[in-house]
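To start, I am sharing the structure in question, which I have written as structure tokens.
Just one protein chain is left out here, and the rest sit where they should.
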Amino acid sequence: MSAEVLIPIAIFAPLVGMVLILLSGDERPNQRDAMMVLTSVVTFAAVAGIVPEVEAGGRPRVELLEIVPGLPIAFEVEPLGMLFGLIASFLWIITSFYGIGYMRGHHEKNQTRFFACFAVAISAALGVAFSANMFTLFVAYEVLTLSTYPLVAHHQDHEAQRGGRIYLGILLTTSICLLLIAIVWTWVAAGTLDFTPGGILAGRVQGPELAILFFLYMYGIGKAALMPIHSWLPAAMVAPTPVSALLHAVAVVKAGVFTVLKVVIYIFGLEHLVDTGVSQWFVYVAGFTVIAASCIALTKDNLKARLAYSTVSQLSYIVLGAAIATPFAILGSAMHIAMHAFGKITLFFCAGAIMVATHKTKISQLNGLGRRMPFTFFAFFLGALCVIGAPPLGGIWSKWHLLMGAYDAGQIIAVGVLLLSTVLNIAYLLPPVVRAFLLPPKAEPDHGDGSEAGHGGGHGEGHNDAPGDHGSDDHRGDDGGRGIREAPALCVVPLTLTAIGCLILFFLAEPLFGLLEGISELGAIRQ
Amino acid sequence: MISEHLPVLQVVVPLIAAPICILLRRDDTAWGLATLATWISFIIAGSMFVEVQSAGALSYALGSWPAPWGIQYLVDPLNAFVLLVVSGVSAVVMLFARDSILDELGRERENLFYCAYLLVFAGLLGVTITHDAFNLFVFLEISSLATYVLIAAGRDRRALVASFQYLIIGTIGATFIVLGVGFLYAMTGTLNMADLADRVRAYDTNPAIIVAYAFLVIGATIKLALFPLHLWLPNAYTFAPSMVSAFLAATATKVGFYVLMRFVFTVFGPEFSFDTLSVGLPLAILAIVGIFATSIVAIFQNDVKRMLAYSSVAQIGYMVLGMSLATTTGVAAGLIHLFNHSLIKAALFCSVGCIVYRLGSSHINSFAGAGRRMPWTMAAFCAGGVSLIGLPMTAGFISKWYIILALLERGWWPIAVLLVVSSILAVIYIWRAVEPAYFREPPADAGPVSEAPLVLLTATWILVFANIWFGIETSLNVGGAFAAAESLLSGYAP
Partner (left out) sequence: MDFVDGFATHYNYWIVIILMMTGFYLVIARPNMVKQLVGLSLFQGSMFILYISFAYVTGGSAPIIVEGEQSYANPLPHVLILTAIVVGISTTAVGLALVVRIHQAFGTIEEDEIHDLTRED
């Protein structure tokens, strides 16, 4: 099939899947889950089918309808979107399996609504990835926000309500107040919103206005989680872990930084940015976010909260690269979308698996669990190394290019930030592994009921910083976690796969580079 | 043959149907006739809209007395657009009316209610279609007087007080309009709007013309409830029957906005209004202050109907803001929002009507747990709310896009910033109603509650789909609004 056919299939398949999931309903869980897996496979196949044409330099374009004269809903696949689309749709397959295992193992309610919204979110993420103009991107971006709100507020309790408010409040406020203005402004100034190689603003917006516009874009894209508008991301951790894993480590947040990259490359244009230097401020903002979020992560004992702040920090790597705006840095940023996706989803999968198997959410409770759950913790180790950027895992490539880009551009501060944050990464990501494998199990004073682990039900996660809640769950693993076993296979296999993915990305980074060099500004920089 | 009489049939059909309704005392017959008349009006409005787009304005001389002596009905791109909105939304709301009115009013007064409704409807259409300034006043009073009756039909006794207050303020507003028309007539000796427009130019800044202008603009802004002359509106919408709130929110204030535009642009002309008198800036300031003040008040309301009423006043601010720019995009943006806001508020008030039908109250507390017990109703409310907030793929987004575009085109970017900030306020008040529906348990003493009847849901969801449809396929609302704006400004640039 030609790419022009595959693009709508990729975007609409999840929506069809949503209908199928809703039709199956809670009464037929097996049929429903089969539908979801089937949809995810079809979606990935459609996305993968577009690759050859894009690699060959083609830019398949589909125009659906013209909402406003001159502003069509149109999709055009270029290398960056191809990369993002591939990652999102591929990881959706894995997350589907993981989600089934997790939601069933955790006895979550409203699973049908959950999976249906999940499918819409993926469709919106692909819409972001493939959009041909800023208008389409904005539409998909907002659909993504709205479709993930029910997922964040899934438990419908007080905690979820609060988290949902922060989530929706920040994302909607930034996108409506800043991003929309920026888009209309661009439209008024440039007369087009198409993503055009070389940018559309050069020669049209100058001086302080350009700086203001850049500010509007950078903070309008709230999903990129620059400080101080990052707090929606930790708040979103009240969601069930598959959401945190795929959406808040991959699809949603990457949609944010992906948008940043798209705006920098195709709206502002790299040369225009470097010449005018308006993005220099954001090198500092992003650098600050990298360090500050890492420091906050260090203080978090809740595993998911720590990972969330780690995500905030890692996202700013990508914004940092975008703000430096040299081809090398952009390449590093784009690669980081892929590398961090695999690393962080592995970490979240592990956190979820630990929660399903032991109902433990805190790092201080992990002592000695490594022997009980070897696969999970080894995968965690690999994921952590990938995020840290150690060979032989994929993370090294993106960090390397970012460093090179920063150094070439003479951004010594950025180089320092990257080095310092690597140290911080090690400091906050390795302790869970060290505790699990090297420390002896903690003897806990009081004795729980010792019932079979993994059948507690309820919502054992998401209470980010609240110490000591959900009491009995915490004491389930007394006497060194006797009775604790690996999480269900549907949880363990996906996390093993993504961990292996981190390894593979180290050895097979070349095709990704090849793909990304299709972006005209990035071509030929590695020759 | 009949097609040349369409302009007059537009008004006459509901006007004739109104007294007949009183005679129909059998179950649902009055409703049936009212619905039929509304739908016929809708079809007439639709066919005239199509004809005006292709063949230009339609003129009709009432009783064959030629203009400017006789009363002339003139359908140009502007009022064809407004007629379509008013009759279209009314046609859908009438589907909603039967069960809702039966529940809130009972059988015995049904026929009288539909008589009053048809009079309001005929009056609004008459205001919109006529090209005679005094005739406009007469139709305005026909619709207003019947509106007081509709509002007083609310179950709560406070509806009577609300209706009385509206009567006082509304009559003052209408009298202002007659005074303005009187001054114009005294100066020019004509009542036909086109004729007036020709002759008013000659007087330039004659004080009598300026006084007439002031009376007309203030009279119209009372009718359209522009801040700070909006005080009659919240109580009226809160205590009126649900169907009436939906109907009035979608039509009455919109026709008020039309009257304002008609006088400002057609009769006095944009040069006089915006260059000589510079009303653009004061109107814009009132609009933006009104948007903020009433949105903030809306946040603190515990009755959802009252919240939506305040929100309506805020939304009127958006329309007036668009108009005050006096550019093609700005005026079109105001008209687009007139169209879209009709759909938005009708959908929202109808979904609240479903809640009232089942739970008996529109208080926020009665929304508790509604998300689970009435999922389709709440889904409709959420969709309407999203459109009100103005997220993409809904009609509300199209409005907002054009208003911001118009503001930035004229370089009024601080106001554009204020505008988007104000839409965050909409997020807050809509969410105040949405959250209890999904996050709170229904009160323990509440009996079993099922989803609203299918008819109510169907009408509500037609409006919701219209919200989505006109957010995606915008050739009708955007195209119609731009055609109207171009005809109003005809080459004028600020």
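Which chain is which? They are A and B, in the order written, and residues in each are numbered from 1.
Keep in mind that, in the parts below, a residue touches a chain if its C-beta (ideal position, glycine included) is under 8 Å from a C-beta of that chain, and two chains touch if they have at least 3 such contacts.
Please read these numbers as outputs of a predicted model, since none were measured by experiment.
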Response to the item:
Among displayed chains, the one left out touches B
Worksheet entry | Full-complex contact with the absent chain, from B:50, B:186 or B:281 | B:186
Worksheet entry | Listed residues B:5, B:25 or B:157, member touching the removed chain | B:157
Item to complete: Tell me which residue among B:76, B:104 or B:141 touches the hidden chain in the full complex.
Response: B:141
Worksheet item: For the full complex, which residue in B:58, B:101, B:167 or B:225 touches the chain that was left out?
Response: B:167
Item to complete: Provide the residue numbers of chain B that touch the chain removed from this figure.
Response: 134, 137-138, 141, 145, 148-149, 152, 156-158, 160-161, 163-164, 167-168, 171-172, 174-175, 178-179, 182, 185-186
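Note that in this section only the chains that are shown with their structure count from here on.
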Worksheet item: Can you list the residues on chain B that touch chain A in the complex?
Response: 386, 389-393, 398, 400-401, 404-405, 408-409, 413, 416-417, 420-421, 423-424, 427, 431, 435, 438-439, 471-474, 478
Worksheet item: Can you name the residues of chain A that touch chain B in the complex?
Response: 65, 67-69, 73, 138-139, 142-143, 146, 153, 156-158, 160-161, 165, 168-169, 172-173, 176-177, 180-181, 184-185, 187-188
